[in-house]
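Since the structure comes first, as structure tokens, the remarks are kept for the end.
Yeah, one chain of the complex is gone here, protein chain that is, but the others are all in their spots.
Take a look at chain A:
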Amino acid sequence: MDKYNNFFGDFGGRYVPEVLRAPLIELENAYKDAVEDPDFLAELAEFQHTFIGRPTPLLHAVNASTELGGADIYIKLEGLANTGAHKINNAAGQALLAKRMGKKRIIAETGAGQHGVATASACAKLGLECVIYMGTEDIRRQRPNVYWMELFGAEVRGVESGSRTLKDAVNEAFRDWTASYRDTHYLLGSALGPSPFPDMVREFQSVIGNEVSEQFAASEAEQIDAMVACVGGGSNAIGFFSPYIEAGAPRLIGVEAGGRGEGRGNNAVRMDDTGRPGIVQGYKSCFLLDEDGQVLPTHSISAGLDYPGIGPQLAELGRSGRLEFQSATDDEALEALKFFARTEGIIFAMESAHAGAAAIGLAKELGKGRNIVVNMSGRGDKDIFISAAALDGANWKDFLQEEAGRIR
């Protein structure tokens, strides 16, 4: 696959006001130059090894597979990357690139807070000033991450506009960037937005899929039959799938947020017949839009999947049929969280638990002798306030009240 495509079929492109045209061309050129430069790639590899902790393990989930009685499940433990999710792969790549471009300041949006934490951490490490935009609804949902970002020295700016979630944080970051691009890099956190972001984010996340190829080749298993990843904007999925996209196999399955179920505003399923082609936030893709083209509200238990658009390359792969899409509801994600914790001793991030839920179903469907690799894009520590409230509400409430009383 080319490192720079701009368009993926009809999707992608760069639909931005004139003021952002030059900064995006500057970024495109810097990116194209860096990814062909052995010095930059060596610097990135070193950072991945010593700071992120790569390679992350590929776990054969023997207990889970046995209990399900179907296909063998392998789990790529991206949650073991420093800062707890795959987001650091992209944050590190772009932060190193920004430094190379001579930028002094980094801005980023965040939903679940994982991208914000990853960005703030990379900025602390690389000595860059850092501002994170986060919807106030997400600040409430993912408070622990706000605390970590601030500890890393980042300024977290609450976004009150729109639905006060991820898409509004993206808008706010663009607003900042239109005035600040001279010394500031906008470190976008998913494989979406105007080009070159979808291409660049995929390249920096492709380390996930490349490691899976190597690790699986070294395992006793023969071939991967299916790969499963959750899809918010699509960065973990596209990076995980990337070495396999051009080959016809294995099956690639993206899992969207089924939320509370069907109906407008209840989920973030874009790749069913619910999403429509549109141009939003600088790129053409599939979006949840009303009849006038206004962006619709979304819901998911996971802040990271609670977004009305999808990366353009994934949208095109869905259209062409190379990628299959499924969805998992809030409840199914919670069940998967419990299942893998009990059987494998690992805690999926709420986002990743959507992929876990689909993998459980698929293991039964495919049956014995087949192999599934699921990407655990992040670990679930950040979700403690959501999972504890959902799974053990009364005790958790008592605990919080006691704790609150103890703080003077």
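As a working rule, a contact is a pair of C-beta atoms (placed from the backbone, for glycine too) under 8 Å apart; a residue touches a chain by one contact, two chains touch by 3 or more; residues count from 1.
We adopt the following convention: contacts and distances are computed from a predicted model.
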Listed names "Formate dehydrogenase iron-sulfur subunit", "Tryptophan synthase alpha chain", "Acyl carrier protein" or "Lactose/L-arabinose transport system ATP-binding protein", with the criterion being the UniProt name of the chain not displayed: "Tryptophan synthase alpha chain"
Touch with the omitted chain, as defined above, among A:48, A:190, A:205 or A:281: A:281
Selected from A:3, A:32, A:157 or A:175 as touching the chain missing from the view: A:175
Touch with the omitted chain, as defined above, among A:52, A:80, A:98 or A:295: A:295
Residue of A:141, A:167, A:270 or A:379 touching the missing chain in the full complex: A:167
Touching residues (missing chain, whole complex) on chain A: 13-19, 21-22, 161-162, 167-168, 170-171, 174-175, 178-179, 181, 277-282, 284, 289, 292-295
